[in-house]
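Let me begin by handing over the structure; questions about it come next.
One protein chain is absent from this view; the other protein chains keep their places.
Showing chain A:
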């Protein structure tokens, strides 16, 4: 039973060590300011918005889902 308790402690210690290592690694990351990140997201949207068929609808004849197709055959 004492061995069991020792094993549990060593397991939680190795888990805690891993968590500490992970946090140390994350702390070393190079971060940019939110203003720059936001500006980049906006720039991407701006550059691609004209190609977005859900925002700038293409004419119905080019959108295969919007055009009205009748799948009946005349017998």
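Assume a residue touches a chain if its C-beta (ideal position, glycine included) is under 8 Å from a C-beta of that chain, and two chains touch if they have at least 3 such contacts; residues count from 1.
Note that in this section contacts and distances are computed from a predicted model.
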Missing subunit (named according to UniProt) among the choices "Signal peptidase complex subunit 3", "RecA family profile 1 domain-containing protein", "Guanine nucleotide binding protein (G protein), beta 5a" or "Origin recognition complex subunit 2": "Guanine nucleotide binding protein (G protein), beta 5a"
Positions on chain A where the hidden chain makes contact: 2, 5-6, 9-10, 12-13, 16-17, 19-20, 22-27, 29, 31-42, 44-49, 51-55, 58, 63-66, 69, 71
